[in-house]
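For this view, one protein chain was removed and the others were kept in their places.
Chain naming follows the written order as A, B and C, and within any one chain the residues start at number 1.
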Amino acid sequence: MGQARGAGRSFNQLAGTSLDRLAGISDGIFAVGMTLLVLGLAVPALSSSETNESGLARALAELGPNVLIYTMSFMTLGIFWVGQGTQLSQLVRSNRHFVWLQLAFLFAVTLVPFSTALLAHFPGLKLALVEYWLNIVLLGAMLLAGLEYGLRAHLFEETEQPDMARLMRGRILIAQSLYAFATALCLVFPTWVSIALIVLIQLNYVIAPRIPILRRF
Amino acid sequence: MGQARGAGRSFNQLAGTSLDRLAGISDGIFAVGMTLLVLGLAVPALSSSETNESGLARALAELGPNVLIYTMSFMTLGIFWVGQGTQLSQLVRSNRHFVWLQLAFLFAVTLVPFSTALLAHFPGLKLALVEYWLNIVLLGAMLLAGLEYGLRAHLFEETEQPDMARLMRGRILIAQSLYAFATALCLVFPTWVSIALIVLIQLNYVIAPRIPILRRF
Amino acid sequence: MGQARGAGRSFNQLAGTSLDRLAGISDGIFAVGMTLLVLGLAVPALSSSETNESGLARALAELGPNVLIYTMSFMTLGIFWVGQGTQLSQLVRSNRHFVWLQLAFLFAVTLVPFSTALLAHFPGLKLALVEYWLNIVLLGAMLLAGLEYGLRAHLFEETEQPDMARLMRGRILIAQSLYAFATALCLVFPTWVSIALIVLIQLNYVIAPRIPILRRF
Partner (left out) sequence: MGQARGAGRSFNQLAGTSLDRLAGISDGIFAVGMTLLVLGLAVPALSSSETNESGLARALAELGPNVLIYTMSFMTLGIFWVGQGTQLSQLVRSNRHFVWLQLAFLFAVTLVPFSTALLAHFPGLKLALVEYWLNIVLLGAMLLAGLEYGLRAHLFEETEQPDMARLMRGRILIAQSLYAFATALCLVFPTWVSIALIVLIQLNYVIAPRIPILRRF
């Protein structure tokens, strides 16, 4: 009996602690990822004959497309940080399976600097765009997996579950459909069209969701 | 009705959580940014004939200007960390628009290591100084945007709002005017005059504000 | 007497603070370590004649083994993050010896990116595999040292101690035996067999412990 009680109590304490530390490690990984993104903007190397105002102006102008891609990735990470924060804020308990689904989500977060650098180096190649999109798909899939597992394992507040499930599923699936559509355009148009459209989709989520069902997030 | 209640409660919980996690991700981004700054101080590469006490002394002395610029950026980040901390400490609630204004502020924070490295590489070029100044402008603008939006959306403690609005607006606008003046001097004087003046302005904020209206921060 | 009281109180406050800050620095070190791991995936450098879809496809395919090794290290860090979280969640007090055992554990955590990069560069060399395994041994040994010291110094909840001691010791020793066996296979088989087996052992811990005694973690 002592063991049964011990097992139950240790499980709850583990879960309780995990919520705090899960938030801690998530904020840490997002913070490092977001900061490293912009480090990808290397200071231009100028030869001594170029080291003047106009040489630097040209070099900074050439960084323009990179700045766009890094801004896009900062928005990607920001959107998923807000999404994960909303999901975790609804939790009333946790368990080890949920923690590992969150760690898989964070693994996808750590891949974003790589995908960003790849796209910044090869902005004209479809494959770099597709790799970037697969990273977004993985982020969305792990967030959705956390939601579905949490619903099945009753980790969220009971009275909120029906609304939350519908709203979060809807948001993830609509966003992922839009990203997939934007990426698929690269079959017809140059990759920059896809990148611009992804930025526009993200700006919609950042500034104000237009579709009523998305307003709550 | 269940939905209306659900919507209200989930909003509050989201907001409540966001305050903790907003602090978490802010501290993380500032911490990574501040640490990466000083990593910009590369260990000097010495040829084997220079690898002696006087060779290293010369190499370290050449790092002197860089040390000044990195110290300046550490103060920049410190000043804005204190400023954001003051703003967040007055919050009683949050919402997604405020969170995104804060993420835009943090985006400006992640640009500081880039702006610092640019100025450290090209301390004599006006354009590098102007880019650095634009980064400070962006930091101030986003902090001010957070304040103005928070006031309009009643996110701060009601009884504090009138004083806080006046004091924070005044502080940001005075500081930005001083930075703009210091930067504008580069039209007449070498860039080092501007850099030295920015450091002096920052030291005034760090050590003790002299102007009564600034004392509270 | 004032001193005795003072000494007692300051010790308790130190310990109380350390639990929060120990969690804070642990999450920080794990977060930086996990993010830096995947940064090891360098964007492939392509000559201008290779800069096309098939050239990038070939280069990404060559990254495949590295992706496996980085995923393995992310799981290694995740497993030990969960293990340390479980141990810390059982603490009711702390002291400076326990804090230093945890710092030694965190030192082993900071070595993981080095061990990972070494194995990713030399996946065919036994010595790189053994170095990686020694890092896992150090992680396990420090976690076990923290447990044993905590038990002896009565830092954990008294009623939990007997169960916890048995379960945690068992888990660490079984896991370490499996890792040692997998590593020892490199004496007979190529190193990739050992790496694949370590990944399988880790997946067992990540997805669901099959051995009843391990279920609680």
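By definition in this document, a residue touches a chain if its C-beta (ideal position, glycine included) is under 8 Å from a C-beta of that chain, and two chains touch if they have at least 3 such contacts.
The shown structure was predicted, so the numbers you read here are calculated from the model rather than taken from an experiment.
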item: Of B:81, B:132 or B:179, the residue in touch with the unshown chain; value: B:81
item: Residue touching the undisplayed chain, where the options are C:111, C:145, C:174 or C:196; value: C:111
item: Touching residues (missing chain, whole complex) on chain C; value: 2-3, 6-7, 9-11, 13-14, 16-18, 20-21, 24-25, 27-29, 31-33, 36, 96-97, 99-100, 103, 106-107, 110-111, 113-114, 117-118, 121-122, 125-128, 131
item: On chain B, residues whose C-beta touches the chain left out of the figure; value: 23-24, 26-28, 30-32, 34-39, 41, 43, 46, 51-53, 56-57, 60, 71, 74, 78, 81-82, 85-86, 88-90, 159-160, 162-164, 206-208, 216-217
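Just so we're on the same page, only the chains that are shown with their structure count from here on.
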item: Mean-CA-position distance for chain C and chain A (Å); value: 25
item: Chain B and chain C: spacing of chain centres that average the CA atoms, whole Å; value: 35
item: Set of chain B residues in contact with two or more other chains; value: 28, 31-32
